[in-house]
Structure formats: C-alpha cells, structure tokens
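Missing here is one protein chain; the remaining ones are kept as they sit in the complex.
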C-alpha cells in the first residue's frame, strides 16, 4: 500500500493513503460478512428455516456489491485492493464466526453482534472520509444505510422472542 | 463433522461421511476461487484491462453458485458446511494468491495455475463420488465442466502470447 | 415514543429520539401527500385531463416509497412508526387539501402550495439530521431531491399559464 | 355529493347517487386499510417477522388498486371521489387501528377483526349494487374475492396458534 | 345464422340463437369502434395533440380484444361470427363517424356521443344475457366496465372545457 | 367436511357447507382434468401431432390454476380441501379416461365428451352458488368461461373432420 | 382530400396529392385485410384448426401496423386519412370476403386470392411512389415484403394439398 | 405396455420394456407427489403458514416437470405413458396421504416420510437405468438431485423442532 | 477528410469522398438537433408542459441513433467522423437555436422551422446517395422517414392552434 | 489434429486425442444437422406447413448450441475444432440430404432416418467417452437426450400416418 | 430450379428465375459465412481472445438471419432454396476458409478478405435486383448494410495494427 500509481484529481497523496487504509479495512469486513452470511444461510435450522434461509440471500448479494464498490474505490485512489482470504484473515481485527448448525434465532443473535461491530466501524470510517473526500463518504453512507436496515430485520426477529 | 443428524435415504453413514469430507474440501476451494477471481478482477491493468475485467465477473458468479450447491449437498448429507474465512484458511492445502496490481496476462498466467490445481482435485473427487453416490458425482461433473471451459478461456489468451 | 428497544450502534438514545420525532413528522407528511396526490389524480378535469392525470401516478408511487423508507428508519432507531389515518390527522400541523373536482391548473396551483410547505419542512429536518446522523440526512436529501423535481413539474405548468 | 355533472348512460341520477354514497364509504375503507396494513408491516416483530412483513406488502398494493377502481367508478358516475385523510377520519364509522410494535400473531389477530368488518360491509354494498348496476356489482365482487382470500391467509396463521 | 353446428352444454338452441344475434350486433359495434378510434387517433390536431393521440391507442387495443372475445363466444355457441366491413356496414343501425381533421376537443365531443350509444346498447345486451347465460353476461359486464371507464376519460376532458 | 373452523363473514354455516360440498366436487373434476389433459398431451400421435401436443399445455396450466382457486375457496369457507388421488378416485362420479396412444382426432373426440360433462356440472354449481354467494359464483363463472372456450378449440377441430 | 394544410418540405403539392390518393387506397386495403384476417381467424374449422387459427393472429397485428403507417404518412402529407368502415366500403374497388365457417384449406385458398389482389396493387403504388418520393416508396416496399412473405405461408399450405 | 411401436436407436426391445416399466412406476410417483404437495399447500395452518405455503409451490412446479420428462421418455421408448388418476391409484404400491388441515410441522413430518420412500425408489431405478441406458439414468439422477434438495428443506425445519 | 485508409468494396474513392462530405454535414445536423431537442425539453413551460416535455425525449433518443449510424457509415467509408462541438459550430451552415424558457407552442413553432431545414437538406443528400451508393441511400431514407413523422407531431400541435 | 498445445489437467495426451477425434466427428454431424433442418424448414409444404415449419426452428437453435459445446470441448482438449463446410463434406461418412420441396410427412420420414444415424453414432461416442472422461460423457449424454426427444416428435407424426 | 410452382403477383417467370439464381448464390454465401465465423470464434487465440471471441457471435446470429430471409425469398418466388452442405460446397465459386488455431489478428485479416468478396458479390446482386424487383433489392440492401458495418469492425482492428 506504499506508493500510489496516481490518485484522483484534486486529492492529495497523503489523504488518499489514509482513505485507502480505511477502505481496505472495510473491504475485509465486507468479504468476511458475505462469507459469514452464506455460512449462516446453509446452517440455520428449525421451524422457521425457509423464511430466514431466504432472507439472507439478498443480503449476501448486497454485501458482495459493497465489497466491489469499496475495492474499486481503492483502485481509483491508485492503490491495489486486497481480496484474498489469507490476507483477510491475517489482517482482520475480529474473530471467525463460530456458530455451526443451529436454530434460526441462535444465528440471528450471533449475526446481530456481527452487525453491531461492522456498523460501529463504518461510522468511524464515515467520519474520516467526511474530512477528506465527499465521494468516499457518500459510498460509505450508502452502504451503512443498507447495513443498518438489515440489522433491523435481524433485531425485529429478536424482539419479544420467546417462541 | 463427527455425527450426522440424518443422511440421504439409501446412503450409509460411512459413505456419507466420506462424501462430506471430500465436498467440504471442494467448498473451501470454491470459496477461495471466487474471492481470488474478484481480487484479480480489481487488480488487472494494461491495454486489455476492460476485456479481462469483464470476463472475470460471470465466472465469479458461476463459482459462487458452485459453492452454494456444494454446501447444500453437505447439508443434505446431514452435516454442517463450513464457509467462514478463518476455517477456510486453516483447513486449505494451498497458498494465498499473491499477484497484486499487474498486467492482464500476468494474472491470467497465475490463474491458469490455480485452475490446474482445482481441476485436478475435482477429478479426484469425481472418482470418489462415482463409487458412492451418482447425485454427488453429477454435481461435481457439472462444476468441473464449467471450470474446464473457463480454464480454456484463460489458456486461449496465453497461446502465442507475445503481444 | 418514550422508550427505545435499542438504537443504531454508534448513536445515543437522546439523539435517536430527536431523529424519531422529526422523522415521524415527515412520515405523516408523506402519507398525507400520497393520499392527496391520488385525490387530485381522481378529481382533475378539463382539456388537459389525461396528461396531468397520468403525471401524478408515478409521483404517488415515489412518495409511497418515501413513506416506507422513513417508517423503516424510525424502526431502525428502535421506535414504533405510526401510519394510521387517525393518528396522522390528530398529529399533523397542516389542514386537509380542500379542492374537489376542478380544472387541472387549479389543482396544480393548490399542489404547488402543498409542496412549498413540505419542502420547507424537509429542509429543516435535513439540518437537524446533518448534526446527528449522516445516514438519516442522506435519506432526507434523496427524498427532497425528488420532491423538488416534482414541484418543478408543477410550476412549469403554471408559468405563463393563461391558457 | 349533491349534483352530478353527468352519469353513466342507462343509469338514473337517483340510482347513481345511491351508488356513489356506498362506493365513497368503501373508498374510505380501502384507504384506511392500506394505511393500516403498511402500519402493521412496519410494526410487526418476533421470530416470524420476515415472513409476515413480506406477506403484507402485496396486499397493500392490491388494496391500493381497489381504492383506485372505487374512486374512478365514483367519477364515472359523475361525482367527486374524496381521498384526503381529514375527510376519511371525519366520515368513517370505525376507529383507528391501535396496535403498535407487537408480535406478528398479535397483529394478525387485530387485522383479522379489521377484515371481518370490511368484508361484512362489502357484502352489503354488493347487495345494493346488485339491484342497481351490474358493473359496480362486478367491481365489488372482484375486490371482495381478494379480501376474503387475504383474510384466509391471516386466519390460517391463527389456527392451532399456540406457538 | 340459421342452424347451429352444436351449442354449449346446458344451453338450449333457441337461447343460443338469441345470444348469437345480440353478440353479433355487439361485434359489429366493437369493430366499428376500434376503426373509429384509430381514425380519430390520426385526425386529432391542436395544442393537446400528443396527449389525446396517445390516449386513444390503448383503448383501440382494448376494444380489439373485446371484438375477439365476442366473436369467439359466438363461435362457442355454434354460429359463425361475421367480421367483414361490408357486412358490418350493411347490418349496423348507426351511421359512420363523420369528423375529419379537427381539434382534440371536437373529436372528444363526437366520441362521447359514440360511447353513449354503445354503452346503452351494451346494457340492454347484459339484461338479455342475464336471463339466458351467466358466462355471456360476465363477458359483457367486463367489456362495459372498460367502456364506461374510457367514456369518463373523454368526459373529464370536456368538463369546464373552455380552454 | 363436518365442522368448519370459521367461515367467511356474512355467510351462514349451512350455506358454507353446501358450497364446500359443491366446490370439492369441482376440485376433483379439475384435478382429474389436468391429469387427463397431460395424459393426452403425451399420447397423441399422427400427422397433426405437434399442433395438438402444444395446444394442450396452456390448457393444463389454466386448469391447474382453476383447481388452486377452488381449493383455496374451500379453505376460505373454513373447510379442508382434498386433493389426493386416492380420495379423488374414491369420490368421483365419472370413470377414468381410457384412450391410450391414438391419433389426435381420436383424443379430441374423447376430450370433447369430457368437457361436455364438466361444463354441464359447472353450470349446475353456478346455479347453486348464485343463490348463496356471489364471490363463489364469480369464480365458477370465470372458470366455466375458460372451459367453454377450450371446448370450442376442440370442437373446431372436429367440424367437417374427414381428414 | 382537396386542400393540404401543409406538405412535407421538398415535396410539391400536386405530387403530395397524388401520393395521398394512392396511400388512401392502400389504407382502405389494409383496414379491409386485417378485418378479413380476423374473420377467417374466427371461422376456420377442421383438423388443422389450431395451427391456422394461431398463424393468422401475428399477421393481423402486422397489417394493423401497416394501416397505421399509411395513415400517418397521409397526415404527414397534410391530408386527412380516412379510416371509418362506411367510407371504406363506399370507396373500395373490391368485394367483401364471403367465406363463413369453413375448413382451413378453403379459407387459405380464398385468402390467397385476396393477397394476389393486394400485392398487385401495392406494386403499382410502389411504381408511382418511386417517381415522387423515396420515403413513401420505402414504406410501401417494407409492407409489400411482409405481405409477400405471408402469401408464401398461405401458398405453402396449398401445394400438393390433397389432405 | 406389451408391444413397442419402435424404440430408441441402439437400444434393444427387452431393455426398453424394462426401462418403460420402471419409468411408469416413477411417473405414478411424481403425479402422486405433485397432487400431494398441492394438498399440503392448501391444508397447512399455524403461525408459520405463509412461509411453508409459499415454499411448496415451486416444488409442485418442479415435480410436474419431472412427470413430464418421465412420460416423454416412455413415449421415446415407443410405449404409452399412463397419467390418469384411476390407473395411478390402481397401480401404485403406496397409500394415499392422509393428513388434512394441520400445523405446518405436522405436514412437514408427513412429507419427510413421503420423500424418503420416493428417493429410495428413485435410487433403485437409477441402478437399473445405469445398466441399460445412460440417457434415462441422467434423467433420473437429475430428478433425484432435486428431490434430495427439497427433502433437506423439509428436514431443516424439523431439526431441534420444539417451537 | 483528405485520404481514406480504405473504402467499401465496390465503391470508388472519389464517390466515397463525396458521400463522406455529405454524411459529415448530416452528422453535424443530427448532433445539433439532439442537443436542441434536449434544450427545448428543459425549457418548455405552460399548461401543456408535461405532454410536450415527454414527447421530446424519445425523439432525442432516435436522433442520437441517427447520428451514430451516420458516423459509423463515414468510418465504413474509410474516413474519420467528426463529432466534437467546436467542429460542429465551426462547420455548420445554420445558426444556434435561440428560444429560451417559453411556452410549449412557441418552442414547437421554432422546432417546426428547424425540421423544415433538416428535412430539405436530407432530401438533397438522398438524391446524391441515390446516384452513388444504395446502402447510404437506405440509411438516409430511413432517417428522413423518422424526421418527417416527428415534424408531423409538431405540426399537428400547431393546426388550429388558438388555445 | 496432430499435436496438442495443452490438455485438460488430469487427462493424458493419447486419451485426449481419441476424444478429439470422436468429438470432431460429432461436430461435423451437428453442423450438417442444423443446416439440414433449416433446409427442411424452408422446403416443407402441404396443409400442415405452418406447424412443422415452426417445430423445426427451436431444434435448429438447440443443435447449433450442441455444435458450439462440442467445438469448445475440442478446444479445451488443446486441439483445433473444424467447422468449415469444405472440411465437413470432405470428412463426413454420410451423404447430403436430398429431399427438396415436399410434403411435411415426406420430410419427416427423411429426417427420421437422419436422426437414427446420428443417435446411433452418439451412443458409440458416449461409450468411448465413458471410458476416458466423465465431463465429455456428460456433454454427449445431454445432447443425445435432446436428439432422442426430437426424434420422438418426428416419429409421433408418422404413427398411424394415413392422413 | 427449372419450374416454378407459382411466383409473386406482378413478377414474370423469367425475372423470377433470374432472381432465384442470384439469391441461391447469396444463400450459399451466407451459409458458408456463418459456419466460417463460428469456426473463427472457436479458433482465435492470443491476448485479445475474449474480445474477438465475443464480437463474432452476434455476427453469426445476424448472418444466420440473412440466410433465412434469402431462403424464404426464394420460396416466395416459387422455387426450392438449397441449404445442405454438399450442395453448398459443390456449387460455390470460392474456397474453404483455411486458417486454424491462430492469433485474433490473423483471423481478422483472413475474415477481412472473406467480407471483401461477399460484399462485392452482394453489390452485383443488388444491381440485378434493382432492375427486376424492389422488394428483393431492399432485402439485399439491408443485408449489405449489416455486412459493411461488420467489415468495418474487422478493419478497425487492423488499422495501425502493430500490436
């Protein structure tokens, strides 16, 4: 991530490097998230299986699109986006999702925590981007809107969740 | 992967466990592959950028579908498919793709090697499945046909490749 | 609107409650607006009937989508969005639209005033959201862009409007 | 609703006025219903959230179409259909829906009662229209078929509903 | 129209012949109407040209569909539907539409009269069919609903039509 | 078919039970018919094979839709619709279709008789429903219109059918 | 057809009037033809019913499009296109189609003669337009191509037509 | 099923007859299954109604397609496929599905048993076809893959199914 | 425009150069026209705003397609098509469109004059192409047909245009 | 066909060359077949023209797809697929189709023989591929399934074919 | 090609025979061309593989459509179009395409020559048709436009083609 081949007209190199660092972290988060959501999609069980199984797939597709936009923003800033699993695992600051085959509600509880972590980090990235580059900020705001909506889907299942 | 909740009618538990082990290895391979193809999609450069950039995306989509079918076959066999990046990196027998930003031809050469490894392993998995379960065999044959076609796309770029 | 079951990670409860109050007011405005636009759609008459009758329907659909996004934002903030007509009428700060069957130009004049009120209020809500939450701000900016475009459609009919 | 500009060829003015009165009441009912269904769509919670949340949206769309057909039938009869929320609340003979954020089953129980009221009134309107105008009767029969099908969806959730 | 090759199970021959006679008259009316609407589509002029020109085409398509359903109902009743222009002109009880190139409002006034005639006749045909055959009645009710809606489109242009 | 869990608002239990009995008989008829049409689709031969083979498939799809609407109407009336083949064969009042591989015209002659029986029974069911419930009547009229149209397709092949 | 409000830039008034006269004759021919094709569509019988019944409908749609293009070309030339059935019958130089319910082959023979007449006349109109206006010529060539293709469909049925 | 009019080039008559017998049994199974799945689709109740009701319909469509492919394979082998309900009931070796209106979980348990039976029989048919004809084997493998996937959907609902 | 890299087989270089010159002039005209139509699309006002605003957009799209076909024909003839605004303004023989914000009728009058100029020039280009190359002629005839149709749309608004 | 640039991982060169030889023969057969089917599509006549004319086109499209898959499999095996007509005619082991303009039944009889030859050869190719490469075998099985289905379409026309 | 069963109304037999001879030659050319383009599609290699591989497929589809239109024009003229490969090779006046596996540029150079030959011949056919039949001329002009556009695609790759 040292040198930049070029950067976006009107942005300085140092600012670009700070943005790249922040975006690469978000790219790892999104790659981790869509793998995790698919893992949950395959491992949920119980009488509400089909509803939750099907709810997860459009979110997987959306998060894959988020990863794509983040990676291409890194490339626009002149750097090389990293998307391989080895680098992801080596560079991430969080642990692997550990729930295997389990009831839908158990997975939703675990995913709720995943989303809390990701959204908190996204909001910090927005603050940084807001100081440096309105286009990057706009990308992050758009993605965070999507993530916050999906966390509500998850949380709505958990409210009054005795059944 | 120890116990199975159930397995497919007409299949024994031991055979099912052998199939699950083989399929889980292929699932890791497919998850690794679609991440790697996206990584290449973002990092290719040079005068043939757009053609190769666009050629990779439908293959990403196809390989993601392969991962889905493998994981759901594992679940049908009564086991829990594993799709998280930590487990993938811990359990795989190959290394991370290491090419960063580079000319399209350089990436295609590196991907050609990736495909050679994956196809060889898939053919071994087909032999095993052919002994135990025609439905699993059919899934693997279908996926291998797709992978062999895409490797030809890659190789066709490399023939007489002086330009 | 007293207690919140939860709120979005990174947002405080007080800020969330201030956002909910503002968003609920906008939700009432949007529900009122799509009902009013449909009412006008049914009651316009005169030689330009079909053009204006058909112009209103896509705007109804867009405003219904705005209401949906506002309500789901309130839910994401942990509160309960209110969408029933009794509560709308009891809590709104403006009066019912009063034009019945009338010429297209008369309805467009009345609707121009409706939009002036709504846009002014939306801009105040944007200022508040801009201080508290960039995602809510982005939703309101997006909706206000749409409303300002449609008001221009209305006003363009009224310029030099002697015919 | 006093004078009619014209009415449908072959229908008398008095019969038209009786039809208009009945249809306006049904129009208020349909406007109330689609607002109420959206309100429930936003406020349902619990482990069956996503299934019920998604089941309500096509019904909202269908009921909005019913309101459109009723209002345009009133206009065909030469009268002015009323679709504003103030008039709806002032003229309706039923109360606002009062359930806020609540479990899916609780909302479905409340909506079952709403449908019982609406369907009973629709059947009375069909009897009246059957005496005066086969086209109006056909519109109401078509809409009642749709409402009765959706009430069955609701009721099927409530049978043996201990979970 | 003398003999019937067969008729619909459960219908008598005499009733079938009465229905055929009534439906053939309506078939001539629909063939005349879609030709007339196309004629108006080509001949409207004036500052509201495009709006009215485009409004007429979907109605042409709908009326052509009405003719198709009427003709095929005649065939189901065992008779031969007649759709040629010579027979239409020889057997109709109304005159040719006489407006040539003219302002949109002038055409709409002339078409309003055309619709008044057609709708009155359709309602008489419904009364007859209501006594003999509920399926034929249903076809005619469905078509009359469509015609009455389009007449309202026309009339809405003519209300307060000083411009 | 003894007790009803509930019935449609505005309908009495006895009337509902009479409707259920009649609709269950029609449901058996429609399930029998779509199986029979598929059977014919597979067994027609001769120089007009492809035209008749293809004509039958959309009718199969339509009749399957009729069965669905009838069964869901029974459920709306609070009863349990029966769709299994054993119950169908035990409860029907007609015999199995007996034509195997045969020329298209031979199948069309046999199907013409099948349709004559079904349409006659449908018309009786319409009479009953006309006394009890306009929504059920409307469903049956709609389906009978479709069946009578398809019988005409069949009969049109048989007129002057020497070739 | 006396005066022209305007004509196409670059065309003289006399030439325009000659074109209008020729095009109006073709417009009558196309209106007659699509009515006649529909008449045949409803009246064909015999063991090849469905194949011929379905073959005619796309041709009806194409010929209706031809009428539209001819009429709008007349309007472009500043004249008023005439599309009413009374004027068509009064001004045409050919007789009504006289075949009623009849075997497909009998209708195809009769339609073959209709097409021979229309194509011969179209070719004369092309010669005239070729002298005066390449755009009108192009419209007529395009339509004649379509008519000649469909006549081949008809004729192919009649070759070696002993069955 | 005695004589074959012809058989597929390269296949002997005796082998063809053995395949026909096996395929006819599978055809009865698929016709029984899609009727049974529809029956369940109409009779499920309880708080998870909508999710299971909607899950069954695509499976009905898929199984209907399986029946079609089996029947047409029988015809390709020169025999006459049998699809009527009387023959199905007379020739099947299993009993009618007996669950009426019942909770979703109860139906899923009953359907799980149905699938276990069908899949076991399909696997035996695959063994036979594998010895005689690779194309028939491929059809059966493809269908069994689909059935095994759907049984997993059912079973996933039943795991840890205390709710 | 001096030398040609190649030209179309069968065409001489001199003829090609004459065609290129004529086509480049038409390319400038089409680029000017679609910019002008968009300018009018944005600047029309008055009570018929929406109808005219929407009528212009499909014409913009069509004229952009005309520019594309002309430019690619120039390239096929071995020359370099020029599409930049500086060259367009420097090389055109007509003036900029000067109407700003104005009533729809005022813009339509101004556009009518624009079309008269373009169509006259197109007809001269057709004459030239008719002598040299039937394919180029065909392109120009096709485009002129479209332009003449749209001028009629404009003129139809201006006939009897007192309102 | 001498040397291979490369071959599929896991396959030996000799096996690859044997597969290429067999696949090239099938490629010639498919290219011949789709040309022959189009030839028949153009040359069928008689009263069943349209049904058979239209039946052939989807089969042409399917066979073209078969040729594509075979050729690309040859390329994957490292060889050069040959698709030119001169090589096809020089290397094929069968004669040109000789039926010109003729009745549909006559063409279907001739095509039945063509299919018998092709299917027999395909089955031999499947046996070879089954020993060497499951992916090639799967391609051939898939294509043979399609060809056997279409031969049944042909044969179904010829059974009891006196008309 | 001796006798004609009939010919197009208004065309003489001798003229028809001259057109048939010319069109049959073009039909052979188009059949040869689409086979050759597919051959190139499979055999191109080198670093620009995917772009050229994909560019060829839509052209294959277009040329197949040209062959269809030419063959059906021959049939309309009463003759029998010949589309088999043996007749094509025996009757063509050019040689087989000889490039096997080769770099994209090498294929494009070879195809450029193929197009030069075909376009020159098409232009001669246009001259002949222009004297005899405007509809045939129009078909050939339309196809030649398409071929000339695609030759430009090829040539644009070869300009300045050092890479």
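A, B, C, D, E, F, G, H, I, J and K are the chain letters, set down in written order, and residue numbers restart from 1 in every chain.
Everything below uses one rule, namely that a contact is a pair of C-beta atoms (placed from the backbone, for glycine too) under 8 Å apart; a residue touches a chain by one contact, two chains touch by 3 or more.
No experiment lies behind these values; they were computed from the predicted model shown.
**Student:** Shown chains touched by the missing chain?
**Tutor:** A, B, C, I, K
**Student:** In the full complex, which of A:22, A:45, A:76 or A:105 touches the chain missing from this view?
**Tutor:** Selected residue, touching the omitted chain: A:76.
**Student:** Any idea which of I:17, I:71, I:125 or I:156 touches the chain not displayed?
**Tutor:** I:71
**Student:** What residues on chain B make contact with the chain left out of this view?
**Tutor:** Contact residues on chain B toward the absent chain are 44-51, 53, 101-103, 163.
**Student:** To test your reading of the contact rule: which positions on chain A touch the chain that is missing from view?
**Tutor:** 5-6, 8-10, 72, 75-76, 134-135, 138-139
**Student:** Give me the chain C residues in contact with the hidden chain, please.
**Tutor:** Where chain C meets the chain not shown: residues 115-117, 119-120, 123, 126, 130, 137-138, 141-142, 144-145, 148-149, 151-152, 155-156, 159.
Please note the rule applied: only the chains that are shown with their structure count from here on.
**Student:** Sharing more than half its contact pairs with G-I, counted by residue number, which one of C-E, D-E or F-H qualifies?
**Tutor:** D-E
**Student:** Indicate the whole-number Å distance between the mean C-alpha point of chain G and the mean C-alpha point of chain K.
**Tutor:** Computed from C-alpha means, the inter-chain centre distance equals 32 Å.
**Student:** Which chain K residues sit where two or more other chains touch them?
**Tutor:** 5, 72, 75, 101, 138
**Student:** Which chains touch which?
**Tutor:** Those chain pairs satisfying the definition are A-B, A-C, A-D, A-H, B-H, B-J, B-K, C-D, C-E, C-I, D-E, D-F, D-H, E-F, E-G, E-I, F-G, F-H, F-J, G-I, G-J, G-K, H-J, I-K, J-K.
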